[in-house]
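Attaching a single structure in structure tokens format; questions to follow.
Here we show just some of the chains, and they stay where they sit in the whole.
Chain IDs A and B follow the sequence of writing; residue 1 opens each chain.
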Amino acid sequence: MQTTDISAAQQAMADESVKRLAMICWSNDLDKVWPTLILATTGAASGLEVDVFFTFWGLRVLQKNNKRFTGKNWMQKGESFVDRGGTDHLKLGKIHFAGMGTWMIRKLAKQYKVASPTELLEMALECGVRLHPCQMTMDLYGLSPEDFIDGLQPTLGAASFIDMAAKADITLFI
Amino acid sequence: MQTTDISAAQQAMADESVKRLAMICWSNDLDKVWPTLILATTGAASGLEVDVFFTFWGLRVLQKNNKRFTGKNWMQKGESFVDRGGTDHLKLGKIHFAGMGTWMIRKLAKQYKVASPTELLEMALECGVRLHPCQMTMDLYGLSPEDFIDGLQPTLGAASFIDMAAKADITLFI
């Protein structure tokens, strides 16, 4: 009996020693998605368990790049037109330079060999980062599973995210 | 003596086992307040102790919906006009669709039975979420206690929030 207790305690300690990062990706602004994915991939590369919950505008990040319209009613279709999904179509949250901003930052990033959001999302999946779409947002946007890239976790609600976050060492809302 | 020590230790362990969520509600954008209140109510429903510190623009969320003007000088009154307080008047942070965005998201939320911020704030109070107004922001806005909804905690400063957050398992700035 005692042996079992000790090994259970050791197991618990081993689990404790793995650090965890839980993030909410709330935005689909290029300048917010970039740090989210850099932290996710760097975290995984440093040996952390990483969970990212994609909710509100952030859910758009997980859409396929070649889907032009999504949604089931005209409001959802309209929203999907104005706020196109997929990592190739992310725009800066700050509007300046008459729209040149997004183009310039992407160009500078390429020049300085910073991976693009599309590349980082692929790296995240390869490193074992768990990407969770928010069920409630999927309903609001009228999105279907086929609108998303492959390799995602099952959809989640806020309660499941809170369970994850309560066990995490780093929690960030981005 | 030893018995007391053990029971004190047990008490401390019991306190440790209650998970805590501490959030800063910094924004009064509809799309930020929504996740804040969803996380707060879901957290409380999952048995967490939840504290939300309302500061900067976020303080406006706690105002009564029927107060049109607040503030003591013309600058404060002007600010309160442009940035009307109360959960019924929250607008999206992203402006698109020539202002239709806020109306559409509220309509979609209703259709998919997502509770409104006003309903969520009531639920939060009922579930025992502690809502703390920021004293410094109250001074800046020239707000009086009668500008706020009922059921709030006493006003706080940043130092008290940091004490709370240091004991929390999940800390988020939204």
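Rule of thumb we're sticking to: a contact is a pair of C-beta atoms (placed from the backbone, for glycine too) under 8 Å apart; a residue touches a chain by one contact, two chains touch by 3 or more.
Everything numeric here is computed off the predicted structure, so don't read it as measured data.
Identical protein chains form the entire complex, numbering 3 copies in the structure file, with 2 of these shown.
Methods note: only the chains that are shown with their structure count from here on.
Annotation: 25 Å between the Cα-based centres of chain A and chain B.
Residue ranges of chain B in contact with chain A, taken from their complex: 19, 21, 31-32, 34-35, 38-39, 42-43, 45-46, 48, 94, 96-97, 101, 104-105, 107-109, 112, 114, 169-174.
The touching residues of chain A, counted against chain B in their complex, run 24, 26, 55-57, 75-76, 78-79, 82-83, 136, 139-140, 157-159, 161-163, 165-166, 168, 171-173.
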